[in-house]
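All protein chains of the complex are present and in place, except for one that has been dropped.
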Amino acid sequence: MTVRVGVIGAGMIGQDHIRRLTEVVTGASVTAVTDIDADRAAEVAARIGATALPTGAELIASPDVDAVLVTSWGPTHAEHVLNAIAAGKPVFCEKPLATTAEDCLRIVEAERAHGLRLVQVGFMRRFDAGYRQMKEVLSTGSLGAPLIVHCAHRNPTVPESYHSAMAAQDTAVHEIDVLRWLLDDEIVSAQVVTPRATSKRFAHLKDPQIMIFETSGGVRIDLEVFVNCQYGYDIQCEVVGEDGLVRLPDPAAVGVRTAARHGTGVLQDWKDRFAEAFDTEFREWVAGVAAGAEPTGPSSWDGYAATVITDAAVRSLETGGETVTVDMKPRPAFYGGTA
Amino acid sequence: MTVRVGVIGAGMIGQDHIRRLTEVVTGASVTAVTDIDADRAAEVAARIGATALPTGAELIASPDVDAVLVTSWGPTHAEHVLNAIAAGKPVFCEKPLATTAEDCLRIVEAERAHGLRLVQVGFMRRFDAGYRQMKEVLSTGSLGAPLIVHCAHRNPTVPESYHSAMAAQDTAVHEIDVLRWLLDDEIVSAQVVTPRATSKRFAHLKDPQIMIFETSGGVRIDLEVFVNCQYGYDIQCEVVGEDGLVRLPDPAAVGVRTAARHGTGVLQDWKDRFAEAFDTEFREWVAGVAAGAEPTGPSSWDGYAATVITDAAVRSLETGGETVTVDMKPRPAFYGGTA
Amino acid sequence: MTVRVGVIGAGMIGQDHIRRLTEVVTGASVTAVTDIDADRAAEVAARIGATALPTGAELIASPDVDAVLVTSWGPTHAEHVLNAIAAGKPVFCEKPLATTAEDCLRIVEAERAHGLRLVQVGFMRRFDAGYRQMKEVLSTGSLGAPLIVHCAHRNPTVPESYHSAMAAQDTAVHEIDVLRWLLDDEIVSAQVVTPRATSKRFAHLKDPQIMIFETSGGVRIDLEVFVNCQYGYDIQCEVVGEDGLVRLPDPAAVGVRTAARHGTGVLQDWKDRFAEAFDTEFREWVAGVAAGAEPTGPSSWDGYAATVITDAAVRSLETGGETVTVDMKPRPAFYGGTA
Partner (left out) sequence: MTVRVGVIGAGMIGQDHIRRLTEVVTGASVTAVTDIDADRAAEVAARIGATALPTGAELIASPDVDAVLVTSWGPTHAEHVLNAIAAGKPVFCEKPLATTAEDCLRIVEAERAHGLRLVQVGFMRRFDAGYRQMKEVLSTGSLGAPLIVHCAHRNPTVPESYHSAMAAQDTAVHEIDVLRWLLDDEIVSAQVVTPRATSKRFAHLKDPQIMIFETSGGVRIDLEVFVNCQYGYDIQCEVVGEDGLVRLPDPAAVGVRTAARHGTGVLQDWKDRFAEAFDTEFREWVAGVAAGAEPTGPSSWDGYAATVITDAAVRSLETGGETVTVDMKPRPAFYGGTA
């Protein structure tokens, strides 16, 4: 049973996911495409034999669409996701779920009212083999209770449009999601401090930043976000428990010895680093939709949590490094909580 | 355009490739299945909505079959491949291409007579990301001319049915193929010597074995084959050139520090080690067939070469470690040679 | 010219340094020993053919003593060091230089009045080959200006007598000294936060602790101190600069593959981890004294700085994690400063 996917937003990331759904992952076809730029929608749709539709609403309503993929501009996400829920169709929404906590909560409420989970948010790290190995090790209990997490998220460079709040909203948000899942624990406070800024940045940007999160269980996370580190795209994560630690591996790469050096290359592009995670994310999502199952990936609630935690981080940055309590509602039983 | 594949041989490896073609790789469907065990063929075919056919010949002839996958018992490979060539259909044949050099040559001749390459042999290492990185490094010339290759091929254990000649025929054959490709050079002699045998083996088995190959360019390859190494499935490869060396990476795995040790797990199963290589192998084969292109993977000639080289290794083993010259025909221009 | 050393304090560390001066390092002999326990002094002195003297003052005054080594109980350090300065004799003082900032300043003043540097404080990490390699790399400028330092200092366990303030005073003090030297920068604030405590500790102890230091140049240091990590003695240090990072190596250790694991041992004892650093520290100190040169190791000023910085860290711990400004005098020109 092929899952017929309608794609809202045919920009770079949308086109990459279309390629994934049509060329990499089995069991899916893209039957409809819409974009704010109708010409682009038409062109992309023609390339893959899909129909270009004028609006997200029409695409969601189309009888040729079994499931919806939202890859449009962030501020439009909430509307499309709410429409998909209203139509009772599974919807995969690229991060963020919505740009405000209020909109996230509206989605959460709508989904609870629907009574079945329909929404998956596009945090792909949970599908990375390294993080999954870490979770496997932690879940055996052999390292005892987690106490501390050290992370780094480094990009070689970012464009001038990247501003200081994006370090939390666009960059750290990946660690926020994956660590909540990895630790099976909730983040309750955030603090952002700024070391000396790199001189290789644009003047408006505070880079690097150090983010410190605490969980309800008392785990302390420090995360270096350094988006102009020059040397490569480098993701580090180490969880220290009572009896030992586990560390995310670097990607496998050939070792070369020449000219008095022994070394390996460092990847430059996040798309290369998480290429397989993206593939696995969509493979599992498509398989779940095909089976009529609720999604097992990041939920609406996870999308909401990521938003309120990044909000707290941004407030900390703006207030000069105060520790800011995360303003999160109690987690409903529908999403595995006790409220 | 979906490639409709007919599968000859529905045993363990056949079923795994059927899973790959139907669940992992896009662009293909399995439309027909045959097996020496008609019940098994029927059962597997039913599971995926394919037709069970009584013989390979009928399957190859079926108008519902665009391309043929041969995963039957080794001694039957040649007949099916020759039939596929006669039918002008692309055929992917699991290793070995044929069990004798003579049969390999018959295939080579038939394919040349057909005038287009139709055959790909299932040596999957050329599709492994690590080997591909090695080839990329070597092809830049930054390490100078290759001089020496050190390899190890270790399995945790093998069943009692594994006999000493299989170290070359079933195990080393993977290195033989991938090194010919990696070095872009031909193997001209083979020698097999036997160190003290492990006491953890069956009495009939000479394990480990050291195989030494020389290429026409003078590169010397040593390969440790140790199929009862107990600790894991471990593949090592290092090419030493005039200006440096390049080494195959171990698979990425989380590092754990606990109980006075810092370590990572070692894989136990070759199917895990080369899972992605298998996927890539079929993804590229299907894409090529769909495009009507000649295959770019291991050719009939490569299958023939692997057979005559393993023959030489087995002769060396049987003669107590003599260096045996590989008895290979000149490579025809059709396969990139000068003959 | 053999340097005749008098040793004040013949406890465990004193005896280890006596062994080092007599058996490992050339150019020195231990001619006099004193200890609060006169019997122990007599026994140790007899073993090496030295004279046991009743007090530190008499030892310092002895014509058979060219240089003084202070390894007595911390609160007595200041008195001995001041006496040695008064006698114009070189003095190597194990950490701490003194237990209060006031006493450290008295030493600093006395040394300045003397007009030549006589004092070296026993911070041995500056003599570790790995840290020296880091400093060499940083000093080339190839990594740009340092921005962030990540450190961890882990011990397998500590005895019950270890209390929470010792995490700064006894443990982190090593990083405090070596990072001031490595960065050639001064620490201006300290903050100590406490994650969930390990359940493997004594109830009175806050362990682990995270210490955050800022330098006058804006570098931000985070240091995990975890003295009951169970798995080993593990020292990590990574300096992130504008163009890349440099990381302290783990000690070289054989790799073993067996039983499905690939691993190396983790040291358990700090004395093993820094054995060579201690040797180098004394080798260079003895050579300097023999040459009549001022010491090049950690100075009185460094001992004072370490004390006021650990004071700030302890205050932060006691006030629940406030950021505490380090109360340090301006650095006199005598110690390379501008005051």
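Should a chain be cited, it is by its letter among A, B and C, assigned in written order, with residues numbered from 1 in that chain.
Everything below uses one rule, namely that a residue touches a chain if its C-beta (ideal position, glycine included) is under 8 Å from a C-beta of that chain, and two chains touch if they have at least 3 such contacts.
All figures in this text were calculated on a predicted structure; none of them were measured in a lab.
**Q** Please pick, from B:145, B:259 or B:333, the residue that touches the omitted chain in the full complex.
**A** Missing-chain contact among the listed residues: B:145.
**Q** Among A:99, A:258 or A:323, exactly one should touch the missing chain; which is it?
**A** Final answer for the missing-chain contact: A:258.
**Q** Among C:129, C:291 or C:333, which one touches the chain that has been omitted from the display?
**A** Spelled out, the listed residue whose C-beta touches the missing chain is C:129.
**Q** Suppose we count only contacts with the excluded chain; which residues of subunit C make the list?
**A** These residues touch the chain not displayed: 22-27, 129-130, 133-134, 137, 142-143, 243-259, 264, 276, 283.
**Q** Under the stated touch rule, tell me which residues of subunit B contact the chain that is not displayed.
**A** That gives, for subunit B, the contact residues 144-145, 147-148, 150, 152, 193, 195-200, 208, 210, 212, 214, 217-220, 222, 224, 226, 229-231, 240, 242-245.
**Q** State which residues belonging to subunit A touch the missing partner chain.
**A** 230-232, 234, 250, 257-266, 268
Assume only the chains that are shown with their structure count from here on.
**Q** Do the two copies subunit A and subunit C share over half of their interface residue numbers, or under half; same or different?
**A** same
**Q** Please list the single chain whose C-alpha centre lies closest to the global protein C-alpha centre.
**A** Chain closest to the assembly's C-alpha mean: A.
**Q** State, to the nearest whole Å, the distance from the C-alpha centre of subunit B to the C-alpha centre of subunit C.
**A** 58
**Q** Go ahead and note the Å separation of the Cα centroids belonging to subunit A and subunit B.
**A** The separation of the two C-alpha centroids amounts to 38 Å.
**Q** Take the average of all CA coordinates in subunit A, do the same for subunit C, and state the distance between these two points in whole angstrom.
**A** About 44 Å separates the centre of subunit A from that of subunit C.
**Q** Which subunit C residues reach two or more other chains?
**A** Answer for subunit C, listing residues that touch two or more other chains: 230-231.
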